[in-house]
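Yeah, one chain of the complex is gone here, protein chain that is, but the others are all in their spots.
Note that the chains take the letters A and B in the order they are written out, and that residue 1 is the start of every chain.
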Amino acid sequence: MTAKVHYREIVQSGTGFWGLLAFLGLLIALGLFAAYNMEHHGHWITGMNQQIVWGTPHVFAVFLIVAASGALNTASISSVFGKSVYKPLARVSAFLAISLLVGGLAVLVLDLGRPDRLIVAMTHYNFKSIFAWNIFLYTGFMAVVGLYLWWMMDPPWQRHYRIAGFFAFLWRIILTTGTGGIFGFLVARQAYDEAIMPPMFVIFSFAYGLAILILITMAAMKWTGRPMGEVILRRLKNLLGIFVASSMYFVIVYHLTKLYITAFHGVERFILLDGGVYTALFWIGQVLVGYLLPLAIVYHPTLGKSRTAVAWASVFVILGGLAQMYVTIIGGEAYPLVLFPGMEISSSYHDGVVAEYAPSLYEVLLGIGGIGIALIAMTLGMKHLKLLPESLEDAVVDPHAS
Amino acid sequence: MASPLRSILAVAGLGLLLSSPLAGAGNLLPEIPKAKARVSATQGCVEPTEVMRHNHMKFLLHHRKEALREGVRTKKYSLMECINCHVPDPDSPQAVHYGNPKHFCSSCHTYAAVRIDCFECHRDTPLPSSRKSTSASGVTAPVTLASGVDAHALKKASSPAEEN
Partner (left out) sequence: MTDQNRFEEARRRFLKGAAGAATLAIAPGVILHQVARARPASQPASSENRWGMLIDTTKCSSGCDACVRGCQEYNGWGDNEVHSDAAQKAHWIRKVEVRNRQTGYTHSLPVMCQHCKYPPCVDVCPTGASMKRDDGIVLVDKHICIGCRYCMMACPYKARSFVHEELHDQLPTAPRGKGTVEACTLCVQRVDKDGPEAVPACAEACAAEGHNAILFGDMNDPNSKLSKALEKYGGTQIREDLGLDLGVRYLGI
């Protein structure tokens, strides 16, 4: 028997709240400004080109989409796996999942060459395309998680919410498998074409989504003056540690596979050794900031107990995640196509050489706009819906703990 | 001094109002440029004018699918042929692009406020006659190589089977 958890809208609406909304609104405005320019002028104003066809917007978009499915995890653990400790966070977790997905999709759609033809994507389908699956997986995810959220919040339906929760969990696994498959099923490029990529993206999603959930929960609880105990924090940060360690394990296996197979030595050398910015982002961004620092913090005997340190660990996981997406997406494209294995090739069109790419301000602004959309949706959701628990004190979270 | 001037201006203004601008504004229908040719003595376009006005988009949509996806290259509903007949040569003094109300497609689409994106990819004018006559474009020129005797000679010459 757990204590009844009370959820409440955010009542405060002072300058802090409006300031936050204004700030997020500004991010969105800048993103829309960038998208308008990219559509009006064409993609020549960005750093993207015929070699790097997916650039910085996709780094943000894929990160947000992957994090979205991961954000649902806390809810799934409570509903599907029966860990009642996480139940107070289930609503925030589900709503955050939808918010992040909307933000990520907005970036993806606004980067299209013809965003005005979005309706075409809804009316013409090629069912062999993972993108076509994703159109259903993404919209379906919002519907299923929406249902799950509704049943959790509406008393007459509450006894059914575990069914919706189970279905949402299954859906999110399929969804992230699809996202990883976008890359994993591509035979053309050396860095992709690996069956491990879909499950690796699932593991990444656990870590990224949880890191965002921790930060948002800590901020929301603190800014609204609601208490947050040690138990929930300890559980969340230990979970983050497991997810980060698992991510690292998958990355190691991925690279070992490629390192073992001679045909991939070139691309491995590029990412791990002499790929310049990509190598630096891999080792410093993805590995050091994304894995080693957070692991050191959450398992450190004293730092692991510090709220500030756990918050920083979450920030590091997010930064590492963005670095990982940059290395995976842009690094994977920058390495030249192998048209003739074992041969040296050259042309006037970047054959046999690493593609040049420098992100433009427009691309970065569009990506940040997506973050703005996700966060403003989350803020308004917590403001007007009963998402956030009134208390996350130890007695509420886990009455059996001392 | 001021009042005669004012009355002159008033009269002139009234005259102007009554002539071109207001008279023009009175006629709200778009001015549709004339086509270069007629299909027959009794019919202007490939279908009766009323049918074209109502259904040209259906013909074009149907044809684009057949032409691009199946390779049916009949000319009857081809956008290229519409342009060739309805839009002046870009070398001529009447040259217009889509967006100019004098362009055949713009004349109605501006009036009806229907946005089309055909001309983001398709050429909105015929190929200039200067360009057609040179062999450079390849649009009309390939005939010399792509069909008839020359093509045979070329194919024979280019066959590795016969050269090696």
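Going forward, a contact is a pair of C-beta atoms (placed from the backbone, for glycine too) under 8 Å apart; a residue touches a chain by one contact, two chains touch by 3 or more.
Just so we're clear, the structure is a prediction, and the values are computed from it rather than from any experiment.
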Seminar exercise, completed: Among the displayed chains, the hidden one touches A, B
Problem set entry | Touch criterion as defined above, residue of A:Leu21, A:Ala132, A:Val277 or A:Leu361 at the omitted chain | A:Ala132
Problem set entry | Touch list for chain A against the chain that is not drawn | 39, 41-45, 48-51, 53-54, 112-115, 117-118, 120-121, 124-126, 128-132, 134-135, 182, 186-189, 333, 337-340, 342-351, 355-356
Seminar exercise, completed: Per the touch rule stated above, chain B touches the missing chain via residues 64, 66, 68-75, 80, 83, 90, 97, 120-123, 125-127, 136-139, 142, 145-147, 151-152, 154-161, 163-164
